[in-house]
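The complex appears here without one of its protein chains, the remainder shown in place.
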Amino acid sequence: MFEVRIHGRGGQGVVTAAELLSLAAFDEGRYAQAFPSFGSERMGAPVVAFCRIDDREIRTREPIIEPDALIIQDATLLHQVDVFGGCRPDGFILINTTKSFDALGLGDFVGAFRAERLLTVPASELAREHTGRAVANAALLGGFAALSRAIALDAVSRAIRERFGGAVAEGNVAAAKAAHTWVMDELRELSGATPA
Amino acid sequence: MKAPAIRFYQTGSFAVGNRLLDPEQRSVQAGEQRTNSITCGHRACQGCGEALGARYALDAAMRATNGQMIAANATGCLEVFSTPYPESSWRIPWIHSLFANAPSVSTGIAAALRAKGREDVRVVGQGGDGGTVDIGMACLSGMFERNDDVLYICYDNEAYMNTGVQRSGSTPPAARTATTQAVGPEPGNVFGQGKSAPLIAMAHEIPYVATATVAELRDLEAKVQSAMEVHGARYLHVFVPCPLGWGSASKDTIKIARLAKESGIFPVFEARDGEVTEVSKIRRQVPVEDYLRPQTRFAHLFAPEVRTDVIARIQAGADRNIRRFGLLGSGADKEGAVLVGTCADQRTGTCAGPGQATCGLASKAEDHEAGR
Partner (left out) sequence: MPRQLEGSRAVAEAVALCRPEVICAYPISPQTHIVENLSRLVKSGELAPCEFVNVESEFAAMSASIGASATGARAYTATASQGLLYMTEALYNASGLGLPIVMTVANRAIGAPINIWNDHSDSMSQRDSGWIQLYAETNQEALDLHIQAFRLAEELSTPVMVCMDGFILTHAVERVEMPTQEQVDAFLPPFQPRQLLDPDEPITIGAMVGPEAFMEVKYLAHAKQMQALELIPEIAADFKDAFGRDSGGLIRSYRVEDAETIVLALGSVLGTIKDTIDELREGGMKVGAVGITSFRPFPLGAVRAALGHAQRVLVLEKALAVGIGGIVSANVRMALAGIQLHGYTVIAGLGGRPITKASLHRLFTDAAADRLEPLTFLDMDWDVVNRELQRMRSSRASGPHAENILRDVGPVAAGPV
């Protein structure tokens, strides 16, 4: 089982992100369970959503306490909420930001994790470029697909198209692909390979 | 459809002269074609205004709907005396659910009929003042707001009679009830704001609102007929004296209802879409004292001393009704149909005097001059 925790703020589509991830896994013929941590509907408040992916039926209903992966949609949460709590040392962490880990104040922290599993991606900017809005959730999933290989980019695109329609879907699919490419390039750099 | 104007009244008893009318103008007590929606054998008290009102209203509704009608009843006197287990005096399809939900049950019935394509079958919801004005107000308002196709009839005997005459939101000022007893420096019910369900209904701007009394049964029947000629939320408020609760003689029920109208205590009118369209004028105005005296629920206003102060306040309330609804004056019933704004003192009903600032309600200059 692969467990993902997504952090963000109300209004950023965090719950939708978890749902999209589960749709993508479903499209690949796998089982997935997505659910939010629930609170009253309020814009701007910290929101957490979860997604489990497995090849067989998922029975458990507990919150995800030791995620295999974290997606952080809003970097302003980093020092306000314990977003990293429980994350495994070999976990994947993807942060939506234009800043580096050092600039985020996480320079020391990242030392405990595997470098090729910790990445930042300017997903809001990519989203704005391709959709006109800085809603980064779908873009981040494209980046996540590249980082974790837990899900294929194709499946993410299909899920986006199923969930949204028309131009909104296409814009988000483009943003997801752009983020995917970004992350792939980053990974290649980290491993010392020359960029394609 | 307007009730035919009745020009002959018996003096003394105030009975409407049935014998003096043409046969087609008479209120019919019994006949082969009559549904007797609530038939004999029910356990109502002798002289019960509600039994009389319900019988006439529902039979009129059955006539108006060709017998295609379902009724929902709130808990209360009518429900209790009409269904003493194991008997039922109802000859129409009838459901009693709870105290507060007759309007909602009616909504559900209407929705079911709509879903089944049976909108030819009409729905009547009914209850007493307690179930309508107090505990049922939320459900009633919801039904109004949605404009559900329901005619709701409130039989107002001004207290929770079934449970032993306790005060309701409809109990008039100074009235004695079991929970507003005639003791202390201000015996009887307080002078509160009152709660006019007809005005509340009008505030919802529903297609049809009317008030009626059991003193004018043809008028009541005509109003039920009018109500059934339109669709949407409709409300009928019927004044029904209760001999037991009011301490009046059982033979005086109709007389007291007439006195309520003739004194201005109970305005009789029709309204459509939030505007008064027709008013039943006072024929021979009587002072409120004439209305109060026959009821021992007001006995403390007359003994051990006459409480002229309280009676005056009650009179002021009646006078305000007369002004607001245009209950006096000659001319066709259509006149005086507008609720005129008043700059008079709201509580005592006396004009604040020409030239005084208005109290903010819409007011025409000439009304102000006339002291209305």
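General observations
We call the chains A and B, going by the order they appear; numbering starts again at 1 in every chain.
Just so it is clear, a contact is a pair of C-beta atoms (placed from the backbone, for glycine too) under 8 Å apart; a residue touches a chain by one contact, two chains touch by 3 or more.
None of these values were measured; they are calculated from a predicted model.
Annotation: of B:Arg146, B:His231 or B:Arg293, B:Arg146 touches the absent chain (contact as defined above). Checked against the hidden chain, the listed residues B:Gly41, B:Gly67, B:Gly194 or B:Gly329 yield one contact partner: B:Gly67. Contact with the omitted chain, checked across A:His7, A:Arg117, A:His130 or A:His180, is made by A:His7.
Contact between chain B and the absent chain runs through residues 67-70, 72-73, 79-80, 83-86, 88, 90-98, 100-101, 104-117, 121, 138-139, 141-142, 145-146, 148.
With the whole complex as reference, residues 5, 7, 18-19, 22-23, 26, 31-40, 46, 48, 58-65, 81-83, 85 of chain A touch the missing chain.
The rule is short, and it goes like this: only the chains that are shown with their structure count from here on.
Rounded to whole angstrom units, the spacing between the C-alpha centres of chain A and chain B is 66.
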